[in-house]
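Structure in structure tokens, see below.
Only a single protein chain was left out; the remaining protein chains are all shown in position.
In this document, chain identifiers A and B correspond to the written order of the chains, with residue numbering beginning at 1 in each.
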Amino acid sequence: MSTAIPIDTRRKTVTTAPAQSIEWLGIVALLAVMTAQVLGVLNSPPDRDMGHLQKIMYVHVPAAWNAFIAFFAVAIASLLYLWKGEERYDLVAASAAEVGTLFTGLTLALGSIWGRPTWGVWWTWDPRLTSTAVLFIVFVGYLALRSFVEDSDRRAQWSAAVGLLGALNVPIVYMSVKWWRTLHQMQSSPSTVDPEFVVGLRTNGVAILLVLIYFITKRYRAARMERAAEHLAERVALGGA
Amino acid sequence: MDFGRAQAKSLVNIAGVKSLPARAVEEARLYVSASLLRILQTCATNRVNNAPPPTVKLDRLSRRFGTRWALRAVTLEVQPGEIVGVIGHNGSGKSTLLRVISTALRPSVGDGWIYGHHLVREAVTVRRHIGFLAHAPGLYEDLTATENLIFAARMFGIAEDGIEGVLERVGLAHARAERVRGFSAGMQRRLALARLILGAPRVLLLDEPYNNFDPQGIELVNDVIQDVANAGGSALVVLHDQRQGERVLDRVIELNRGALVVNPADVQPLTFATPSGLPA
Partner (left out) sequence: MAFAHDMRRVRAIVWKDLASERRSKAGFNAVAFLGVLILLLFGFALGPDTEALRDAAAGALWLAILFAGVLAFNRSYQLELDGAALEPLLLYPAPRWTIFAGKFVANLLFVLLLELIIVPVAIVLFQVKSGAGWLPAIGVNLLGSVGFVALGTFYASMASRSRAREVLLPLLLFPMLVPVLLAATEASSSLLAGNPMRDAGAWAQLLAVFDVIFLVASFLAFDHVIEV
């Protein structure tokens, strides 16, 4: 009779864990970003066509990579929430979505700044640009949904479904826009750029990944603390210990 | 019987007891462990005696809305044929109790069974057995009385030939072809009751069923409850006022701030030794 005490297996709530300081990660991330810039700027000559403008790529491309990593994390956490029903997965999804949206916004802004002198326009309807913009709006919608729903169980359940469908939509949007119009240059991945730029791109990729992890962890900790404060307030209201 | 300290503590929290000393928590743990043992013994005895299983069984059923516990660790058994009144102040959790048992709300903590079917894991089966009459009639205003019942019959998955009889029984036969939009509050309640009867439930969950009813309507509600009980079913009836259902109620339970108010007389039959110093 081991199942005598079925205490809250479905909706496991977060508790205050003794939080270790993660400020060191922030410092490491900051140093990494600085090192990556130095490596990138010093090691690479001005690009044949773009000159020093090309340096924008060192942040633009890794930011895009990492935004995708963040949204992948949202999808995984949402799936885990729907499967296990544990509150912490909802908080991970929310944190990753916020940071991912921020990085997507950064990607779009940098791309636009880079596109103006390069292509002569702030915006073009090319597949990756357009699907990144759609991705941005999908997750702005996700965050809006979270802020419009009060009940925490309902919010978690709904945003998990919306997050999953949003992530599912990313390749579909990309494919359809690609069919619709293609005038972009080849993908900026290490295989199509000169070796001098590879060092800068790769170090920046790692550095910005560290920033991403630091941001998500920070945001997750804050969300946990908010939730723990709610639980505490609840216990006080109930007159418990 | 393994009942850990953490569980004891969380139960104490849910029960809303003001800060308990560690010693009391420990004693509560022993107490609950002993209770569990007793419950097991009862189960074993029941199995031997072939006693009919309870129609409704709740085990520390709790529900929280955001940060507020509307229902705290309600444990209850209702026997076949039993009609139980539920009283309590506004906001004491009466409606929440019915809605959790009806599967409209999931319990946050705890379990419940209807005829042995689990509220969450076997929700569809539970829904076959229950008849829930909520505050709001929940009808489609642009459909007629008959059409509302036709829709209900199709959703229940039953034949439509019982509709006329049910409409007669609740006294709406004359209005069968009228749209619900024009119905008075009492007529809407009657139609909601008709829908409930149509589903042939074995456990009734009635939330203030006498509201908006004239004396004949109240008799009608009582008859419906009595019929279900006579057929071996049960009813949980939420009431403002105990006197309303006097004629049919077998017993009354009271909720206060989401928890059952325990009548000391009900606790006495426990035969094992109670640990000393437990707060009364």
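Here is the rule we go by: contacts are C-beta pairs under 8 Å (C-beta built on N, C-alpha and C of every residue); 3 or more make two chains touch, one makes a residue touch a chain.
Values in this document were obtained by computation on a predicted structure and should not be read as measured data.
Chemist: Any idea which of A:Ala29, A:Ala96, A:Leu110 or A:Val177 touches the chain not displayed?
Modeler: Touching the chain that is not displayed is residue A:Val177.
Chemist: Considering the whole complex, which of A:Leu31, A:Ala144 or A:Met225 touches the chain not shown?
Modeler: In the complete complex, the chain left out is touched by residue A:Ala144.
Chemist: Would you write out the residues of chain A that touch the absent chain, in ascending order?
Modeler: Contacting residues on chain A, toward the hidden partner: 82, 134, 137-138, 140-141, 144-145, 148-151, 153-154, 157-158, 160-162, 164-166, 168-169, 172-173, 175-177, 179-180.
Chemist: When the complex is taken as a whole, what residues of chain B touch the one chain not shown?
Modeler: 99, 102-104, 106, 124-125, 127-128, 130, 132, 134-143, 147, 150-152, 154-157, 179, 195
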